[in-house]
Structure formats: C-alpha cells, structure tokens
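Mind looking over this structure? Questions follow.
Left out: one protein chain. Kept in place: all the others.
Presenting chain A:
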Amino acid sequence: SNPFEVKVNRQKFDILGRKTKNDVGLPGVSRSKAIKKRNQTLLKEYKEREKTNVFKDKRFGEYNTKITPEEKMIRRFALERQQNYGKKNIYNLNEDEELTHYGQSLAEIEKLNDIVDSDSDTEDRGTLSAELTAAHFGGGGGLLRKKVPSEQQDEEEEKPKSRKELIEEMIAKSKQEKQERQTRRESALELTEKLDKDWKEIQTLIARKTPKSERKDKDVEKPKPDDYDMIVRELGFEMKAKPSERLKTEEELAKEEQARLQKLEADRLRRMRGIDEQANKKRTSHMSADDLADGFILDKDDRRLLSYKDGKINIENEEEEEKEGEEEEEEGEGEDNENEEESQEESASEDGEDDAADSHSDLESDLESEEEAAGNKEEKKHKGNENESQNVEKLDPKREAAKSELPYTFAVPESYETFKSLLAGRTIEQQLIILERVQKCNHPSLAVGNKAKLEKLFGFLLEYIGELATVDLPELRTIDKLVLPLYNLCQMFPEAASDSIKFILRDAAHDLEEVIEVKGRATFPGLDTLIYLKIISLLFPTSDFWHPVVTPAFMYMSELLTKCRITTLQDVIKGLFVCCLFLEYVSLSRRFVPELMNFLLGVLHISLPKNQAQGYTVVHPFTPVGKNLELLLVCDKEDLESWEKQNVPLSIVTRLKETSRTETNHIRLSCLALCFDLIKKCAALYESLPSFHEIMHPVRILLTEHVPVNEYPEKLQEWYHSALKELENKVKHYTPLICEKKKPVPLKQYTPKIVKVLEFGRKQAGSKKEQERKQLIQRHKRELKGAIREIRKDNQFLARMQLSEIMERDSARKRKVKELLGSLATQEGEWKAMKRKKWKS
C-alpha cells in the first residue's frame, strides 16, 4: 500500500526469536474502517433515536435460506390465495355459491348458450359448413378447417379458469407425469433384464473361447505364470500366522493369581493407612482407546483360563484356582498330585448326582484345611451347590430337567414388582440361574441401555434380600446364596451399588433419628438392616481409612450401639450381632471402637445380679439401675447344667418363639459365651494400643471381681478363662510421647531468589491454576480497556455528528435570513425608487 499511510512501530531492541505482531500499523485504513462501521451502526441508531416506527419485513421466508426459491414462491402464492380467499369471502356473498335455474347451474347454461349460439349462428346463417367447403372447394378449406377448432379452443382458453379448475389441472398433469415415469422405468427394467439374459447366453460362448486365446498369448510371453501367480496370491491372501500367547502352565497361573492378590492386598493396606490419598488420585489409570468405560474389564477372571498340565487339559473353575494360589503360599510345590485329585474329584462331583457330590465334597474338604473347623455338613452342601451353580456348562441331568422349564433369555425387570414375580415360586437354585441368565443376556457390552438396567437390578436384589429378611420366617439360606450375584453385580457397577446401599443406609439412619426425636429413645432395627450391614462387609473393603459406604455404615452402627435401648433378649442378640459386625469391620485395620467395649461391658453388666456395680461405670444404653438389669442373669441350676454351646439362630431376632424357660436360659448363656469370645478377640485386636489397659480396665474388673465364674457350666468357664487370659497376659508398656520434629523454618534471606527461566517473555507463576487466574485477569483488563476506548470513540463520533448537524442548521438559518434580508432590501430599494420617481415627477 501507500508507504505514506504506513506507520512503523519502532522497536528499541531487536530480540531474537520474538514474534512481533504489531510492528506495522495502517492508521488511515483502520480509521476509515471504524468510521464506516459507525456510520452503519451508530449513526443509524442515532438518526432513528426518536422514531418508534419499525420496518418489519413480513414476506414469507425472506430470510430463510433453507427453502428453495421455487418452494418459497409456491408457498407465498398459496398464502396469498388463502388471504384473499378469506377476505373476499366476508363481503362477497356469492363467490362460490352457484346460482341455479331449474337445477342447472346458471353459469353453465350461460357458457353453453354462448357456444351453442356461436355454433348455431354459423349454422343458421347459412354459411358454408366446413364439410361443404371441403367437399366443394377442396384444398382451400384446409386453412379454414384448421382454423375453426383452434379458434374455438382459443375462445375456451381465454375464459378465465376458476381456481378449482387450475388445481385440478395441475393434479392431473402431475398424475400423468408420474404414470409416464413409471412406465418408462418399467420398460427400462424390462430392457435390462432382457440384456442380462442375452448376455448370459453370449457369455457362455465367450467364456469358452477367451481363455484359449489368452493362454496362447501368455504361453508365449511367460513360461509358467499361472502356478507362480497362484502361489503368490495364495500367500498374499493367506491369514498371517500370528504369535499367540503361550498357554500358561499351572504354576504360572497360580503365580499370576498370587501376584494379583498381593497387589490388591497392597492396595488395600495403602487405603487403610489413608496417607497418600492425594498422591494416588493423581495417578490415573491407563485407559485403552477401545475402552467403553462401562466397567467391563476383560482380564478379570470370570472366564476360565485354559491350562495344560502334564500334557493334559486342566479344567478347573476359578474358585479352586484361587484356593490353590493360597495353598501354594503355604505348602509350596508338593501338592501337584493333590491338585490332580481335586480336579478329578471336582469333575466327578459335577457330573454325579447331588448325593454323590456331597460325599465327594466331604472328602475334598478333608484335604482342605480352613473351612471345616466350624462348618457342619450343611455348609459343605452349600459349597457344592455353589461350585455347581458357578459353572453353567456342566449340569447334572436331573438339574437339567428341572431347569428345562426356565427360558434361556430374560429381560431385565423394569420394576421391583416384575422382579419379584420373576423369582417368585422358584427354588434357590433356579433363582440363582435366573439371575445369572439375566446378567448374561443383558451384559453391558451387548447393548447400550443394559448398564442402567443391570444397575437397577442390583437395587432390586437388595430390596428383595431385605424383604426376605423381614418376613416372619426369614429365608436366610436364600439370602446366603443371593449374596453371590449381588457380589458379581457390585463388581461390575461399583458406583451404582454404593449409591443404592448408601440410599438404604440413609433411610435406616433417618428412621432411627426420627424415632429418637419423637420418642427420645430408639429401638434396634429389623434383621434386614443387620443383614445389609453384613453384606456391606462382604462387598466392600472395610479396612479403608475412608470409604464412601463403609464409613457411613460405621457411623450407623455406632449410633445403634449407643442410642438403642436394651429391653429384651432380642435386643441383646441384635446388639451382639452389631458388635460382631464392628469386630469384623475392623479385624484387618485394627481400629479402635469405643462403643464396642462399652457395649460388651454393658452386656456383662446385665448378666450380674443387681446392686453389684462397683469399680466400673456403664454408659448410655445400659444404666447402673433400671429396667434392663439382670436380662442375662441365669439362676436356674438345671439349666446351667444342661447348657451346651450352640449357635444362636438369627430367626430369633424377628420373632420370639414360644420357648421354654430352659431354652431362653440357654440362649442367654450362649450370648454370654459370645460376649466372652468377643472380649477375647477385642483384647487380641487392641493389644498394640498404648492405652490398652485403660480401655480394658472396667471389663477386667468386672470379669475378675463380679462374674460368678463358679456357677457357670464348664464350657462357659472355658470361654471365660480364655478371655481373661487374653486380657491379663499383656505386658504394660508405656513410652512417653514425643512430638514429631518440626522442620525448622528457614530464616528470611536477602540473597536474590533465582528462578530458572523456562520461556522468555512469559510470566512464570507457581501452579497452573494460578497462571490461569492471572491470564484471566489480564484478559479482563485488556477487554475493559478496549471497551472504554470504543465508548470514548463512539462519543467522539456522536459529538461530531451533532456538531455537523448544528452547523448545518445554522448555515441554513443564515442563508434564510440573508434571503429575507435581501428580499426586504430589494423591496425597500424598489419602494425608494418609486418614491424618488414620484418626487421627480
């Protein structure tokens, strides 16, 4: 552009690597641009400032770019017609009404008359008819003959067509066109078919001939291209053999399993300490590009891995592998044979009848160690069942028959009612299979909505379990089984599961709080809530420092133990159940639970005869004096004698059977035994706490001084002594506390702070957030400045406009005044001239 219009912003120093944006400016151009823009916007506004009229463009679709011009025109036309039609109709009474005369339309008659008239005219006048002229004058009539009909047509056409006719015509036209098109297409199709047929006929001829000729040609050029080509092609198209993953041996599998468990355990420990939560958060897990983020993890071992051992395919279900992993830790290598036996047994038991399975599993459990300590035969039966239900492929014929009634695909129930009806009337096994099939048929990887559906299923299952637990005769065995699908679902959808469990907990806590507010005291919740709490411990790791589900559960249980009143034996059992829960929750993390100790102390307290409380104090739900004293006191000698340790049936909690006094007394003694055991476990757990002795002090006093040991049956005395032993043989050990050393605060120094410059020309402030904030502030400042400048310029522009207006007005006024004065002067002049003339004359 013109060098005189360019303004160069001179730079004081040249800096290498700096990009300069604004080194050259075009002030004239930009100013004219700005003025133009203002003329278009601000000036317009200014001029219209006192006008209220607005120009509205109501043309149909004027600014709509989506409609094609033709369509727009058609629509406009239609609109116009509509408008006219409506408007005319108001005043024009007989637009469409046809006037008739003897049942004939007047208009028709008129038309016909005209035509008839003209025709008759020609006839009547006696002029030569067309035929006549043709006959008599030959070719001359040709012209005329042609003309006549055309004239008539013209006449007809000239008559204005009514709207109806127009439209009808249009429709007819379009119909005709359509038909034509169709026929054309059909004919084209026919033609192509024919061509095809012909081609086929010809092809056979060609096919026979061409190869010969080709081969002849090729034979000359290349000696054996065909074979070579074939081989090359074959090689090209052949599936490339890919290196597959080596099948893993037994040891490797076990090792992997072990490594996985170890990793998980390490993870758990880390969470238990709750130290490096932040550090952990930063580390994001790797996400594959193919990850659907649906929680489906392929390498979770819900599949069975194929493995070889001694050249034999080794099929085992997953549970067993896990077990082996554990066993291997303990026993080392020497159990290969055992494995084989087990696997054989396993398959045998799976194939066999139920009874056979039981006996086998009995055998098996002899080999295994842990479970059978407490378990009775019933439990083993469960295990057998579980194993079987876990693998669907192999099912004994009996079961098969029973199951044949079940359909193989299930839709996920949408509501709890349908869910219930799905499971109603089925046996436990069937219910399990149904649930499994529901899960399999609706796996989230199969369809989009499945995830939400299955998440709902978890809630239904929970609700169902709660219902099973609340009925008069709680179906705990069913619940025992249903825990498995619950666990699987939870593994699939942790968030949804935690949400629904939290929801249940919140409801329960809310109810409790309401009862406390209304009555001032609370009662223990039903068995369902207790079962839920137990299920939480199965689904989630209870040792975490903080856990979204477990921590609220802790709080709730703490409330239960401190707020709920103990008035009946059932309350005691429920309380002890909660104590067990607490102990289980903290069994790994060894966290301290004051409520637990208080409650156990209270339970011991109510087992004593009245007025013995000395040297210890019981807290809230228990009182030193009051109603609930002696709730666990057993005085009957015979009952004491006949007692045997029994497991407390949980169904007692929902309904108190009409039991004899002896039975009640036995349950009391069982509760006491449980209490002793819990104390023992607590002592083992809290051994490491620095104030262990202070915590256990009241319990110890009560045990040593108040409990009437000698009256108890021998078994109970054993429990008692083992508990007391656990309490007593702990060394007292106190080391004075010392605060952690604080890092000394460095003195302020005057040496300059040296910061590494990473990028020139950019401010470096600590964190990313801070930087972002600064950037925002700066941008805001810049925008503000720009806006102010714009406003100022606008004002200047307006002032200029106003000034020019005023000047214009002034000049106009001046001009007018001048004109007036001028005219006056001429008038005056003329008048004077006249006067002078008079005088002269």
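Everything that follows uses one rule, which is that a contact is a pair of C-beta atoms (placed from the backbone, for glycine too) under 8 Å apart; a residue touches a chain by one contact, two chains touch by 3 or more; residues count from 1.
Simple rule for what comes next: contacts and distances are computed from a predicted model.
Participant: Can you tell which of "NOC4L protein", "Phospholipid-transporting ATPase", "Sodium/calcium exchanger membrane region domain-containing protein" or "Essential protein Yae1 N-terminal domain-containing protein" UniProt lists for the chain that's not drawn?
Facilitator: Its UniProt record gives the name "NOC4L protein".
Participant: Which residue among A:Phe13, A:Tyr102, A:Trp546 or A:Trp839 touches the omitted chain?
Facilitator: The missing chain is touched by A:Trp546.
Participant: Touching the left-out chain: which of A:Ile606, A:Leu674 or A:Leu724?
Facilitator: A:Leu674
Participant: Thinking of the whole complex, not just what is shown, which of A:Met555, A:Cys635 or A:Val817 touches the missing chain?
Facilitator: A:Met555
Participant: Over the whole complex, note the residues of chain A touching the chain we left out.
Facilitator: Within chain A, the residues touching the omitted chain are 261, 264, 267-268, 271, 274, 281, 319, 322, 370, 374-375, 379, 382-383, 386, 476-477, 479-481, 483-484, 486-487, 490-491, 494-495, 497-498, 502, 505-506, 509, 512-513, 531, 534-535, 537-541, 544-549, 551-552, 554-556, 558-559, 562-563, 576-577, 580, 583-587, 589-595, 597-598, 617, 619-620, 646-651, 670, 673-674, 677-678, 681, 689-695, 732-740, 742.
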